[in-house]
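Omission of a single protein chain aside, the complex is shown with its protein chains in their original locations.
Now for chain A:
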Amino acid sequence: MDAVRLMKELRVNYEQEVDFLPREAGLDLIVSAQQSGGQITARSRDVTVEDLWSLTSFFGYSTQSFVQAVSLLDRFLAMMRVQPKHLSCVSLSCLHLAARVTEEECDLTPADELIRIGQCRFTASDLGRMEKIVTEKLRFKSKAVTALTFLQLYHQITLTHATYRKETLSLEKLEAQLKACLCRIAFSKAKPSVLALALLRQEMKSLQSEDMLEISFHIQRHLKIPDAELQLWSEWVARRLSDYASPKCSKPNHRKLQWIVSRRTAQNLHSHRSVPELPTIPEGCWDESESEDSGEDVMSSGDESLCSSLGSDAEGPFFPLHLRRQYLAA
């Protein structure tokens, strides 16, 4: 695709992106909700999105399915008051919807399997009903314009201007970083074009490529993205990515996964070390009484190498007599 056509497409998407932004007021409600209030909180939304990512990855769905699913989810949550107990059903139906328009028929995982692996409590028919509700409320027809849309366009544009950079500017890496950001509700407020640009610039900075950054400026001017907005989101992105890369500690809020094993294995698991019936026999140290009959006694020679012979013959003192006396005297 040549540069001119790409820029045109960029503009078109830029104009459309507002239609796919979640209601800001709705997002604010979620962010401000308390844990105990019986409402969906930012934390619970983030955890659900992380679960969605796990499932996407597990079933081999594309990043596009994930991003579409999150877009649907955020828009729905910002519009409707959803009870926490329905959250997993909503999110899974978003994923299923998204996958259906994105993935090949043969790669689609059936609803039962999604529910089973996701360890959810509802049925496939529940899922079907929820999908209908989501479709209706969001007037879902086709794919939304998301940060991924822009990311892909930006990437292509950059490459047309700097083809020798093909290997270094990795779209996969950018997608992974986008995914990391989408797992935090704070980024749902960002305009997709801005978020994508912030990610792009972050990566270009880490590659220390001046000429690529020049291209990103070009894009910014073309779309008339204000500096302040870009700066703000660039900071957020940088912080999020550094958190993401740092070693994580265990999450206490996370729902504990079920470990279902077969009966046989379960039986064997609990036959751990049984308490022995025989009392411990302490080993005597270099004891005179232990070697009363030097002919019978066999002590190791005292050298710690594993090459010494196994259990010497019960003939003659192993340890030279004069040394033994010396040892005992010490």
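Observations, loosely collected:
In this section, a contact is a pair of C-beta atoms (placed from the backbone, for glycine too) under 8 Å apart; a residue touches a chain by one contact, two chains touch by 3 or more; residues count from 1.
By definition in this document, contacts and distances are computed from a predicted model.
Chain not shown in the complex: UniProt lists it as "Serine/threonine protein phosphatase 2A regulatory subunit", one of "Elongator complex protein 4", "Serine/threonine protein phosphatase 2A regulatory subunit", "AP complex subunit sigma" or "Histidine-containing phosphotransfer protein". Set against the missing chain, the residues A:136, A:172 or A:227 yield one that touches it, A:172.
Remark: the omitted chain is touched by one listed residue; of A:37, A:60, A:128 or A:226 this is A:60.
Of the listed positions A:4, A:25 or A:278, the one in contact with the omitted chain in the full complex is A:278.
For chain A, the residues touching the chain absent from view are 50, 53-54, 57-58, 60, 116-117, 119, 170, 172-173, 176, 179-180, 244-245, 247-248, 250-251, 254, 257-262, 264-265, 268-269, 271-274, 276-285, 287, 289-293, 296-306, 308, 310-311, 314.
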